[in-house]
Structures are given as C-alpha cells and as structure tokens.
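The complex appears here minus one protein chain, its other protein chains still in place.
Going by the order they are written in, the chains are A, B and C; count residues from 1 in each one.
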Amino acid sequence: MTRDTPRQAGLSVLMVLAALLVAAAILRSAGYDVTGAGIALWRGALGSSSAVISATLKRATPFLFLGLAVAVAFRAGVLNIGADGQFLAGGAAAVAAGLAMAGQPASVTIPTELAAGALGGAAWAAIAAWLRSRFEVAEVVSTLLLNMVAVNLVGFLVRGPMQEPTHAYPQSGILPHSARLPSLVAGEQLHWGFIAALCACAFAAWSFNGTAAGFRAKAVGLNPSAAESAGRISVARVRAIALITSGAIAGVAGFSEVTGVTYALYEGLSPGYGYMAIAVALLGALQPTGIVVAAVFFGALNAGADAAQRDAGIPAATASVIAGLVILGVVTTPELHRQFRRDS
Amino acid sequence: MLLGENGAGKTTLLRIAAGLDRADSGRVIVGGAALSGLRGRPIRTQGIAVVSQHFSLVPTMTVAENIALARRGTIRRFSPSRAAPEAIEAAQRTGLAIDPDARVNGLSAASQQRVELVKAIATDPRIIMLDEPTAVLDPPDAEKLFAWLRRFVSGGGTAVVITHRLREAMTYGDSITVLRRGRIARITDASVPSETEVVTAMVGEVPVFRVSTPSRSAGPAAASAPVVLSAAGVTVTRAGIATLRDVTLEVRRGEMVGVAGFEGAGQADLLRLFTGMVTPSRGVVVAPEHVGFIPEHRHRDAMIGEMSLRENFRLRDAGDLRGVIDWRETDARTRNAIVTFDIPASDVHAAAATLSGGNQQRLVLARELDGDPPAIIAENPTRGLDVRGARIVHDRLREGCTRGAAVLWYSSNAEELIEFSDRVVACHRGTLREVAPTLPAIAAAMVAAE
Amino acid sequence: MSDVPLGVIDATIRAATPIGLAAIGELLAERAGILNIGIEGGMCLAAFAAVVAGAGSPVAGLMAGVLAGILTASVFALFVIRLRAQQVIVGTAVSMMALGLSTVLNRVLYAGLSAAPQVHTLPPMRVPVLSALPGVGQLLAQPLPTYVLYAAGASVAWFLYRTIGGLSLRATGEDPSAVRAAGKDPALFQWAALVVSGALTGLAGATLVVAQAGTFTENMSAGRGYIAIAVVALGRWTPAGVLVGSLLFGAASSLQYIVQAYGVAIPYNLTLAAPYAVTLFVLAALRGSHRAPARLGRTIDLPG
Partner (left out) sequence: MIVAAACSGTQQAATNEFRVALVTPGPVSDRSWNGSAYEGLEFIRDSLGAKISHVQAKTPADFEENFRQYGAAGYSIVIGHGFEFQDAAKRVAPAYPRTVYLITGGRVTGENLASVSFAFEEPSYLAGMAAAAASRTGMVACVGGTQLPTVKSSFRAFAAGASAIRPQVSVITAYLGNWDDASAGREQALALARRGVDVIFQDADAAGLGVFQAAREQRALRIIGSNANQNDVAPRATLGSVVIDVPRALLLLATQVKDGSFTPRLYRFTTKEEVVRWVPNPALMNELPAADREQIASTASLMRQGRFTLPPTP
C-alpha cells in the first residue's frame, strides 16, 4: 500500500513479541516452567516437519476457511458472528451427504459432500440474511443466536436422525473411505482440505478485486453511500449475497473438517472456531494473504499450546490468553504507528 | 458579517476561531486570552456558541433533547416534560417557532436551522458564531433572528455571521469582512459600500478564467438540436417540504447550461433529477440512460478514498457489472485519464485518498466523462480547485459539449458560470428562471429575489 | 401443583438476573456507541474473582466480581477508545484472554483441592411486609443481585432519560460530533459507560457464584454474555425493554427446565435450543434493529 507498510509490519512483530513476553510473565508468576513451555510450544508447532504438517497446518485449515468466510462478510460491512453455526450446518450436511452416498466412488461422493457442505452453510446464513431483509434484524444478533441453535441442533441430530447405526453413541455413522478427503502426505494428518483452503484463499484474492461481485462488496463495505450513488449498487442486495457466500465458505470449512479429520459428525465439532475466525479475519486485515498468515499463526499457537500442555503441564487455556494478547498487540499497531508518526 | 463565495475559507476561519479546528499557524485570541489546546475541548466554557452550516443535531433525538444537549452538567436533571417548555421559552426569546417534541430527522432544513439557533442561544453565550444561518430560513424568520442578534449585541454580546446574502450583511452588520480564496479581500463598515462593490469583492474582478479561450457552441444552431435533458412541471417533495416547485428546463445536444443559486435553493435536487437519484413527485423528467455526474460531496457520494485510482475509476455503474472485471482495460483508461486530466499519480494503484482534493476531483471528472456520455451533470465541479485545476474542469466540460453532450452544471461562482455557459438559469427557493449571463443580472437574481 | 406458575416465575427471575445485569451494562455501552461482544469473558473472570473472595463472605465475592468486571472493561475501553482499535476484534480478544485467565488461575489456585471451592451463597432478602403475602410473597425473597438488577434498570433509565449526562451519552451513540459540538467529550461518556457496564457484567458473573451455584466451574458463564447482547436488541435498546427481554429469555430457559422436569417427550437438545429460537422469533416479530444507536460499533472520528 504505502511505504509505511514494512515499518508497520515491524511494529506488529514487536507487538507480538511483547504479547508473548506478557504471557510468559503471567505463566511465570503462576509458577509454571516457562522455558520448558516455550521449548514445547516451539517443538509442537514448528519443531519438526511432522509438527508443521500434522499439527500446525492441519489446525490452520478450518481457520483458513472460516477466516475467509468472516472476511467475505466483513468486507461488505456485514458483521457475521455466526461462522460457528454455519460451520456446523455445513459439517452436518456434508456428513449426511457422505453417508447417503455410500458405495459411490470418491469422484462422485466428495464433490457431492462439498456441495452439501456449502449449501448447508449458505442455508444457515440465509436465515440471517432473510431476517435482515424481511424483519430488519441485525446480523450481529441473529447470527449469534443461530450459533446457539446450531449447536443444539447438532446435538439433536447425533442422537436422533443421524445417530450411528448401533444407536449407542452420540455421533453419526462413520464416513466410508470413499467419502473421506485423502491425506496430503502419507502417514500425516494433513488432508486435501488444506490445499482446498489455500485455493479458496487464492481464488478469493483474485475475486475480491477481479470480479464484479468482489469489487461491489468492497465498495459497499468501505463507503455504502458512494457505492450507491456513484456505483448505482444495491447495498442491501450486495450485503445479503456477501452473508450467504460467507455462510457457504463456512459450510465448506465444516465439510473439510468432517471429511478430512473427524470422518463423522460429533457434538463439539467446533470449540468456537467461528469466534476465533473473527480474530483471524481481522488480524489478516480482511485480505486473503493476511488470513493465510493469521490462520497459520493460530494453527501453530494451538498446536504449540497442546505440546506445552503435554510436555510442561501448561493448561490449554493459556493459548487463548496468548491469542488474546497477540490480537490486542497487533490491532493497536496502526494507531500506535499513527501517533508515532504524528509525534515525530 | 463575513462574506465570501464557497470555498473562500469562511467556515474554516470560523471553526478555528471557535476552537473546533486547529490552525496550522497563528493564534486565536478571545477576550484577550489566547485560545489554545482547545481542540475537542469544551468551547462552551469560553462562552462561545457556534452554529455550523452542517447541523450538529442528533437526528434521532427530539428538538427539546437536542437543545438540552448543549446544557452542562452530568446528573443535572433533564426532564422531557420540562425540556419542552424550556425549549419553547428559549425559542420565544428569538421569536423563532420550534416544535420541541418533533424528531430532528423528520424536520425540514429550515426547522433544523431554527433548532440549531435556539440551541446556541439557550446556552447564554458571550460570543455567537453563525455559519449561513439564513441560507434555509424563511425571510420572516431571518428577520426575527437578526432582530434578536441586534438585541444580543446591544446587550454586550459579540456575533459573527457568515452569509451569502448581501442585503442581510448590509442591513444588519456592524462591519463586513469579505473573504476570497482564503484571504481577506475587504473589511468595511457595513453602511458604506454599495452592493456591487461587495459582490465584486466576493466573486472577484480579475478574469482568472480567461486563460483558455472557450469555444462557445453556435447559439442559434444549438436551438435546433435535439433535447437531451428535459424536465416539465416538476415538483420534488422531501419530508413534506417542496425542494423544487413546478420547474421546467430543457438542455439540448451540445448546449452548456449553468445553474446559479445559493446553497439549499433547490439546485441539488434539480441536478439529481436527471441522474435518477431523485424522483419527482409531479411532472415529467426525460434523461438518457447514461449520464455523467460529478456530485459536490466528493467523499460522500463520488469516490472511496481507501480505494485505488483504478478502482474508483471502475466504480461507475459497478452495480451493472457482471463477471470478471477487465482491469487491463480499466488500467488503460485510468492511465489515459491520468495523462489527459493531468493527475499527478505515480500509478493506478495509488489510493485515491493520497491525491489532493483537486486531483481527486479530476479523477471523478475523468471517470464520469469516460465513454462520452450524452449528458453531463456537474455540481460545483471547481469547488476548492486552483486556477489550473479549474481550467481543466472547464476545458473538459466544454469539450464534452462540443462533442455533442448536453451539459448541465451548477457553480457557486457566478463569474465562472457566465464565462462558460451558453445559458444561465437561477435557482431560488425551488423555482427556476432564466437570467441574462451577466454578473449584475445573476447577482440580482440571487440577491434581489429576496 | 397450584404453585407451578409461581415456580416458573421464580425460576424466570433467577435465570433473568445474571443475563439482565450483563444486558443492562451492555445497553449502557451500546447507547454510547460501543459494541462489546466480549462480555462473556468478563463474566467468567468475575465469577472466578467472586469464588476467590467469596471464601471470606458472599458480599466480598460480589465486590471482587464487580472489580474484575471493571478491570476487564477498562482494558477493553483502553483499546477501543484510547487506541481506537476495532470494537469487534478487541471484544473477541479481551474475552478470550479473560476466559483463558479464569481457567489458568483456577488450575493454579485450586489444583490441590480435592473438592471444588465452595462459597456460602447470599441468603434471600425478604421484602418487609410484602413477602408475607400469600403466593406472590414468595417471589419477594430474592438474593441481593436480583434487587440490584431492577434498581440498576431503574437507575439507568433515570440516568439516560432524566439527566443531561444521560442525554449526552445517548447522543454519543447517535452522533458523537454533535456531542463534541455541544462542548463535551464523547470519549468520556464512552469510558464512563464501559466502566459501569463492566461493574454490572462483573456483578452478573459474581451472581452466578455467590447467588446461584455456590462454586466456580470453568466456562460457567455458558454463553450468558452472548445472550445479553441479544437481549439488548430484544429490548430495543431501552432499560425497560432489556428487563423485559431478559425476563423473556429467563422464562424461555426456565420453561425448558420445567419441560424436562415434567418428562415431556421432546429431545432435550431441542428444548435447549428453544430459548434462542424464541429470542430470534421475537426479534423478527418486533421488526428489527432500526432502533440501534446510529454509530454502534464504530470508532469515533477524530476531531478536525
């Protein structure tokens, strides 16, 4: 953008380091072995190719999709807090499709599951879009409530219509091999969903600026009145499309998770991915490249936090403290930079 | 009394004097003490009340609430039932009528202006600064206001009034300061000069626009050209207030029609009639599908500062775009525009906000003129531009006209209108009439009509 | 059986209390133009503070909760007002931090204990005379925070609609430039709103511990902070509406308990979803959010 960008990026890195230091100070005062935790964090996230592939990148996959989903909505000025619900809807739909397609070859099953996931997520988001256009209910509230409904609905599905054949466990039947995304590297957990997510980001990077729809969404998000006046753009329409598209992408995230990682629908499929995705999207400045960086960062942080728990007994919740601190550090950068520049 | 054409710096001067903005250099002295570090701080403690041209009313609140907002205190009691009589009482001091229970967003501009005035007065200021207070007021209300201002001044207060209206300034002012292009053009005792003297000081005598020689279209030939824009018996009503009344206008192919008028006289809606942004409540409007439009409020309506030049260029009719955007083509056109319109931008990816206001305007102009639209509508297109910038605007509009477009434009600068228009119409309180393209005639149409 | 309706009302009041407290606080912040989507974390941290201090006395627990709430809200305020960061992301971040911190501290402080930390809960306070009434009288014996909720609702209503400060605060959410033009500092109103909002959020979290559960469990706020945000919209941004909205939500969730207590044959996951679905339905029936403060969620433009 401007020549200030490198300096801002440098400042961001400094803020991240500061956040990590604060987190270390908190842990130390709580009596934990900070050095051991640090080493474990590093090893678990980036210490080996296996850590990178099976832990960090695998965990980054849902963040890539969901960060992108949130960004698509936010870019058009729609506060979609409901990526979590759309993720669950997409996951449930994909599993239902996959189970129904048992016996079919993967070349048929997987595209069907993908379509089902996208449709499921889009449909769940469409409820919020409809509530907006028909009843003027703000998306920030409706999507939030729809998350709660979705969580309980999945609980119902895995105990009712979608319960596994023995009717013992609250989970769906297990997807047959033909309905699973193959793994990317033999023996590792990274699956093709990661590549799909990268492709989605690349496609988004192009379509955000290269297509009429992406361009309109950007204009509406930045300045609705100019978009309407100079661009003759229907702001309401663009926003509804953005929300539904966002839901579809979140639904694909659900598809990727159930077909690539869990192979079944479970309760607790998402530990609040949709909320973290807001942080991913905003940290990534709503840009696909930024989202890739932020998603991999979150993936690494979560993978590292698990390792720190395994090796140093640090509670997993520490990851969310660190994540919060890092986000605060990074979001402050532009303003600090501005004040810094004004003073000098 | 502070006079000057649009963009002369009146509002800026007033905001700095009131401590709302910070000056790049120099000091503001109020009552012998320098006003400093006041940006964003309570100016009310200095006893200064400001009524801006852009209303600072909360649209979703009632009139009484807005008036009470100016009062000091935190847990000081505010009672809607008592605020109403208090507001009426304050209003009665001036004789201006307000409805305390009405919501501001449902009020006409004139009513809002009354509320804004009452709000300022209700705080018992020592100094009151008014920016174009009568632009939207009815003449009787304007008279009431000035009558109160005279009483206020004779009671020891100080009033600074920005106005376009010469009569007002000369009738009610103690002294008149004329600003032109950010400089004081003339300070005078109100009773001394003649109207024309002041008008000349405002709009300037030097023929700055004569740098280029406009090639006027042949008048009689144009008369037989087909009508491109037409409005017949059009009335526009907003929130119950008619902004245009029974207006009829025709602009022909290759003709450039200038519109004169003070702010709020109705020209804004007149121009937007032909872009489809305003729909008439009565009458018939005919306009081509594709109209180039240069609105006055660039940042609100015309461009998106965070977007790049090419994106802003592409913004036109983005609502109808389909599929993939051909950026190479847009880039080519944007680059072409950068060259033709002399926009000092390194490349098409630069953010529009990095351009100066004048260059932003050129960008908007370039976009709207791109593709040779059959009609061009421009709203005060040279506002805030320097001589060279203005020249480019004039040249382009004129070029479009020569090419065969119908051009309808409004300018707050009468001299400019005369210089470049084939015909001039004057807008006054929603009505339109054709005037002779001379400075006195236009000034008269704008002033004498009152 | 005759006291079943009273039982429902009683349960409604109890369920509404923490949600209502948080929602009244959020209302105040939203009227000043601040959308804090992260009150969930503040609530949980406050609940933890309450269990720590509640070992002394329940009232100390309440105070500690309030303090923790103010602290969390102040961090949020620092970032969104002073450092002008986006409200949604700061809300998310602060909430993540507070939730995580409450869990980490819980592990550190109580890891050695064989049983969960327990505190004495606040005794019900009987309203003199009235609580002796047959029937409804039993509703007038609630723990302190319930009375605080209705008092807070009334005070916020009084402040918003009957004082100049409240007027200015409302104007801040609608049009901060108008407040600045009136010679007041909109940021000051936002700070004040957030501090009070934090106190109420903290009280809500403490209520869960010292007036209800008598203990702390990780993530015990269980989404109530998010519900509070929905309740503000449900109450159409007025204190009375928010009180009614939180009672409505309380009623929906207490009915959910009753439905299960009466063994109605509905899958429990569906009855659990009901309060949220009801809220959505009512929001739609009320047609909308056009009454939201005009500048909700937006950083104040810099002056000049």
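Heads up, the rule we're going with is that a residue touches a chain if its C-beta (ideal position, glycine included) is under 8 Å from a C-beta of that chain, and two chains touch if they have at least 3 such contacts.
Fair warning: this is a prediction, and the values are worked out from it, not measured in the lab.
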Visible chains in contact with the missing one: A, C
Candidate in contact with the missing chain, chosen from C:107, C:162 or C:291: C:107
Candidate in contact with the missing chain, chosen from A:128, A:261 or A:279: A:261
Selected from C:55, C:116 or C:240 as touching the chain missing from the view: C:116
Chain not shown: contacting residue from A:12, A:309 or A:332: A:309
Where the unshown chain meets subunit A, residue by residue: 44, 48-50, 53-55, 58-59, 62, 152, 155, 159, 168-171, 174, 185-189, 257, 261-264, 266-271, 303, 306-307, 309-311, 313, 315-316
Touching residues (missing chain, whole complex) on subunit C: 3-4, 7, 11, 14-15, 18, 103, 106-107, 110-111, 114-116, 118, 121, 208, 212-220, 222, 253-254, 257-258, 260-263, 268-269, 272
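Here, only the chains that are shown with their structure count from here on.
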Furthest chain, CA centroid comparison against subunit A: B
CA centroid of subunit A to CA centroid of subunit C, Å: 28
Mean-CA-position distance for subunit B and subunit A (Å): 47
Junction residues of subunit C - those touching two or more other chains: none
List of subunit B residues in touch with subunit C within their complex: 15, 20-22, 39-45, 50, 52, 56-61, 65-66, 68-80
Partner subunit A, residues of subunit C touching it in the complex: 35, 37, 79, 83-86, 88-90, 92-101, 103-105, 107-108, 218, 223, 226-227, 229-230, 233, 267, 269-270, 272-273, 276-277, 279-280, 283-285, 287-290, 292, 297
Complex contact set, residues of subunit C against subunit B: 159, 161-168, 170-171, 174-175, 177-185, 294, 303-304
